[in-house]
Structure formats: structure tokens, C-alpha cells
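These notes concern the structure reproduced below.
In this view, the complex is presented without one of its protein chains, the others remaining in place.
Per-chain residue numbering starts at 1, and chain names A and B are given in the order in which the chains are listed.
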Amino acid sequence: MGDPIFFYLFATIVIGGAIGVVFLSNPLSSALSLIFSLAGLAGLFVLLQAHFLAAIQVLVYAGAVMVLFIFVIMMLNLEDCKKHLKVSFASLIGFVIALNLAIVLVMHVSAPLFDDGVSDKTFGTIEGVGQLMLTRYLIPFEIVSLLLTIAIVGAVILAKKDNPKETT
Amino acid sequence: MTIATDWNMLLVKGLPFLTLLGMGLLLLVIEVLWWGKDKTIMLILSLLAVAASFYFAWDQWIQNIPWSQQLLVFDRLSYIFDLIFLFCLLITLLISRDHIKREHIERGEYYALLLLATVGMMMMAHAGDLMVLFLGIEVMTIGAYILAGIKKRHSKSNEAALKYFILGGIAAGLMVFGIAFFYGATGSTQLSILNQTFAEVDSSQSVLIFLAVALILVGLCFKIAAVPFHFWSPDVYEGAPTTVTAFMATAIKAAGFVALFRVLFIVISLTHIPWVPLLSTLSIATMTVGNLVALRQTNIKRMLAYSSIAHAGYALVGLAAAAKDNQLSEMALGAIVFYMMAYAVITLGAFAIVVAMGHRGDEAEEISDFAGLGQRHPLLAAAMTVFMIALTGIPPTIGFIGKFYLFASAIEVGLYTLVVIGVLNSVVSAYYYLGVVMTMYFKEGAVYRWPPLAYLLTTSIFLTLLGTLYWGVFPKDLFLMAQESVRQVIF
Partner (left out) sequence: MDILIFILKIVIPPVLVLNFIPLMIWFERKGSAYIQERRGPNRAHILGIRLGGIIHNFADVIKLITKEDIIPANVNRLYFIGAPLIAIFVGIVTIAVVPLADSVQIGEKLVHIQVADLNVGILYVFAISSLGVYSVLLAGWSSNNKYSLLGGLRAASQMVSYELALGLTVVGLFMLAESASVSEIVRHQGPHVLHWNFVQQPLAFIIFWIAVFAETNRTPFDLPEGESEIVAGYHTEYSSMKFALFFMAEYAHMVVAAALITALFFGGWQVPFLTTLDLKTQAPFYLYVTVLTVSFIALFFGLLLLSQFKKGKYRDARDYEVLVFGIPLFLLALAGGGSAIFTGPWALPEWGRVLFAALVQATSFGIKMTFFAFFFIWIRWTLPRFRYDQVMNFGWKGMLPLALLNIVVTGVVLLWKGNHHG
């Protein structure tokens, strides 16, 4: 597991980033906080020996998905949104439930519940992940590709300009 | 860690969804390569695929050799839901052609997406692992988001797609959270393993499992539009193209219920969760809110949306009854399966008529547009009357039989209050269903020349009408089939 101090470091980054997303008023700052949060998560993955996942986490989420988020934010040229704490019924309920969830998690999940698989030497390597994905989890893997196909087709349909001849 | 999979077996057992998958992808290719403007070929190919798939699913249902590949399971429950989805798809395809021509959304992707979304639903029905379940849901809903927004130039359609997308995204997030908690507590997402582990849960994990169950239930309740997770459905149903709405109201609802089944089979053994009060509350809220709000609707699609919420509530009565003794009872589950079939047949018929009412440039989605239909087109009005009666649950229609079985299963386990509320709700619902009938026969409407109905549309109306009445009078075979389907469920 490495030094617990790294765990706390990365955990702080993750949570701090997440809090930043919610509370920063500038949309761009929020997005950047999310990047920090995701990068911290990658750090946690490294501590768990899942190097491949960590690299992909940074590559895909921090490096590509969030770039598009920021791209859109920059295009829209959003103003700072003035957040004033408004206590509405919904937000109150949401807060109570979230607090409940947090308390339950902190109280009951203080130790690793099971340790399984980490002893395996190939765990978390490209070989290990690839092996699992293409044998045991081949079916979910293929469903994901179907999912992405549908999403791409959908994006193309919705974003493509109509051919003026076709719409008559 | 590896599991030996009999791929040949999987190929044979999976033919129902593999056929649809192959045809869906083929249609995407054809859409790119096809030179002609006429898309009839797409419809024909889709119908062929549906027919083939229907045959395979039926064949497997008859053979009844349950088989589990751990990630996918193949039992009668999954095949009967395959058949339900295929029926919904069939009727949707039949009513689609004229509607999408009018709306200028006739493109190969429309058919392909319908087929692929159905593949997602089948994945849910066959899920032996929460991961597959979740991915199936996502395949289904992403297809639905796009279909809902496919009328790009209509702001209502855009609104529908966006609302559905954002709320659906949140629901999916909650559900993944729940699955992650399951994994955290037990180290597996596979339903069969979860089933074993739940026997020996200790108290520290049970909290986590409780959270997991709660979060997953929220995600699924969103899919079946149970109160209080129903807010998306009226707007989405209204904005989406009517054919897509028909598909969403029936197939997606059924898919939500089969997913609920798959999860409940596992978690029902958790005795520390008060299943009956939980499901009863959900059911009462869903029925009551759906029916009460439906009273005030003037738009037929919104009205049917709220009615679909209410019907999900009725089906939940059955689920509450099934959950009575911490193991799902066959009778109640069979009743739900039967109700899903009944509801699908009736609702598809009703939507087919809504589609038939529309013309180019005028979709006739207000209830007031039905005024005078009794004079203008007596047959159509008569069919609509039958569907409205069926939705209310009046004999001799399949709607009555469905409700009868549901309430009977609830009475059997002693949930009298629930049944009373259910019946009262049915009475309330009569007001707005029969309101449509009143409008058709007793109100003067605009007089215009009725264009001849397209034969595909006529066929679908005829089919649904036949189903509603025939099974309303002779429900035995269908009910036995539903009962058989839940008898031998595997994980």
C-alpha cells in the first residue's frame, strides 16, 4: 500500500477538488478543480497497484474529457455565477441525506472490507487488465463498445447539419 | 479467475439479441451506403430481424433449458421479457413509418437505434451481473435519449432529450454508486455470488449493502418512473416523437421492471430491509400521484405519461405482494409479467391511434383534437374506446384481467389496504380515461376530410385491439405463460 501519508495526500486532493467544484463561483475554476480531483483519484489508483487504470484515468478524464468541458466553458464565455446560500426545502433534504451518507460511510467503512486479487502479480498491469477484459469480462466489454457506437451515432445525428435537399 | 465459456452455447442462446444487434449495425452501414431516398428497405429489414429474433426467443422459451454464463443468464423470465420487448418493437416499427415521414426524421439511424436500444433491454433481461445490468440500461437509455431528441428542429423534442439525458445521467450515477457499494461490501458484482454472500453478511457490511440497495432502487425507480422519480416522464413523453413515446412507455417500462426483478431476487433475502412497507409506499405514491395529476392533463401524450406512472404503481402492488415473505412469490411475479404484457398491448394501441390522428403539420396531440371522432371515424373511435376502457381496467379487456391478477395476488398475502387504494385509484382513473371517450362521442369537433389510414398503422391498431380483447376474454394461456416464466429463475 505504500506510506499512508500518500493516501491522505491524494485523498485530500480528491476531496478538496470535489469541494472546489461545488463551491467555486467561476465555472472554469470549478472545472479545474474537477481535474485536480480526477488526478488525485489517479494517485489513489497508483497506491492500489492499478497503474494502468491510473494512466488511463489521467489520459482520458483529465486529458480529454475535461478539455472538452473547458472548451465548452470557454466558448460560452460564462460569467461568474453569484452563489448565495439559499436554504430551500430541496437543498435541505439533499444536505441531510448527503450528511447521512457521509456519516454512515465514515462510521462503517473504516477498514478494507475484503482483500482479494491484489496479491496477484499482474494485477493492475496492462497485461492483467487486458487479460480480464478479453476473457472474463468480454461480454460487458463488448456491450460497452455497443454503447459507444450508439452514443457516437447519436452525437452525429443530433449534431449534423440537415441536408437541405432531404428536409424539403 | 477465468471462466470457461461455452461460446457455441452462448451463440445459440443469445440469438434473439444477436440478431437484433447484427441488423442494427447493418442498418447503420446501409444508411451510409444506400443510394436511394426510399427507406422502406430499412423498415423491411428491421421487421425481418424482429421476426427472426421473435422466433429464436420463442423457441428458447419453449425449450426451457436454463443456462447461466455468470455474466448473462438465459431462463424463461429473460426470454418472456425478450418477447415483450420484441412485441413493443414490432408495433413501434409498424406505427413509425408514416409518423416519421411526416416529421422528416425518417433515416436509417432511427430504425437502427430502436433495434439497438432493444438489445440493451434484452441485456437487462439476461443480466447475471450488475455490470451487465447497468450497461444494458445505459445502452437502452442512450438510445432513448437520442430518439427522444431526434426531431432536432422542435424545441420540445430538444427539451425532452436534454431533460431525459440530465436526469437519466444522475440516476445512472446513483446506480453506479450503489453497484460500487455492493462491490465494496462483497467483492463481487455477480448476482449469483451476491446471493451467496448475503447469507452471511455481518452487521458492518449490512449498512453498506443497505445503501447499495437504496441507491440501485432509486436508479431503477427512475427508469420505471415511480414517484418521486417521475418528474422527467411527462415532459419527455410529450416532447419525443409519438412513436418513440410509445416505445418508451411500454418497452422501457418493462425493461425497468425486469431489471428490478433481477435485483430484487438477490436483495429480497436481506431481512433487515422492510420490503413490504417500502414497496407499498412506493406503489401508493406512484399510483396516487400519477392518477391525480393525469386528471388535469389536456395533452393526450402527457395524459398517457401520467397514466403510465400510475400503471407502474399498480405493478408495484404486485411487487409488494411478492416481497411479502422475503422470497418472491411466483403468483405475484407472474401477475406482474402478465400486467406488463397487458399494459404494453393496450398502451401501444392507444399510441397507435394518437399517431393515426396526426396529419402533416398537425400532430393532434390535444385531447380536444379527439372531439367528434365518433362521427368522423367511428372505427377509430371505437378502438380508442376499447383501449381507454382497458386502461381503466374494465372487463372484458386484458386490462381488467391484469389488474385482477395483481390485486388477487396482493389479497392472497393480506395486503388489503394496498388493494383498496389500488381499486380507488382505478376509479379515479376512469374519470380521465372515459373523458377521452366522452370527448370523442359527445363533443363537436372540426370537420375535415379524413385521409385513408396507412395499412401498416391499421395493422398495428388491429393487432393491439385483437390482443386487448382476445386475451381479455381468454387470458388463460397467456397467464400460464407468465406464470411459467417466473417458476424457474436462475442467477
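FYI, contacts are C-beta pairs under 8 Å (C-beta built on N, C-alpha and C of every residue); 3 or more make two chains touch, one makes a residue touch a chain.
The structure displayed is predicted, hence computed values, not measured ones.
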Chains in view touching the one left out: A
Among A:M74, A:M133 or A:L148, the residue in touch with the chain that has been omitted: A:M74
Of A:I56, A:V104 or A:L158, the one touching the omitted chain in the full complex: A:I56
For chain A, the residues touching the chain missing from this view: 26, 28, 32, 35, 42, 51-52, 54-56, 58-59, 62-64, 67-68, 70-71, 74-75, 125-126
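Simple rule for what comes next: only the chains that are shown with their structure count from here on.
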Chain centre separation in whole Å, for chain B relative to chain A (CA means): 31
Parts of chain B lying in touch with chain A, wherever the complex brings them together: 1-3, 5, 21, 25, 28, 37, 69, 71-72, 104, 107, 109, 112-113, 116-117, 119-120, 123, 129, 131-132, 135-136, 138-139, 142-143, 145-146, 149-150, 152-153, 161, 184-187, 204-205, 207-208, 211
Interface residues, chain A side, partner chain B - complex: 101, 104-105, 107-109, 113-114, 116-117, 132, 135-140, 143-144, 146-147, 149-151, 153-154, 157-158, 162, 166-168
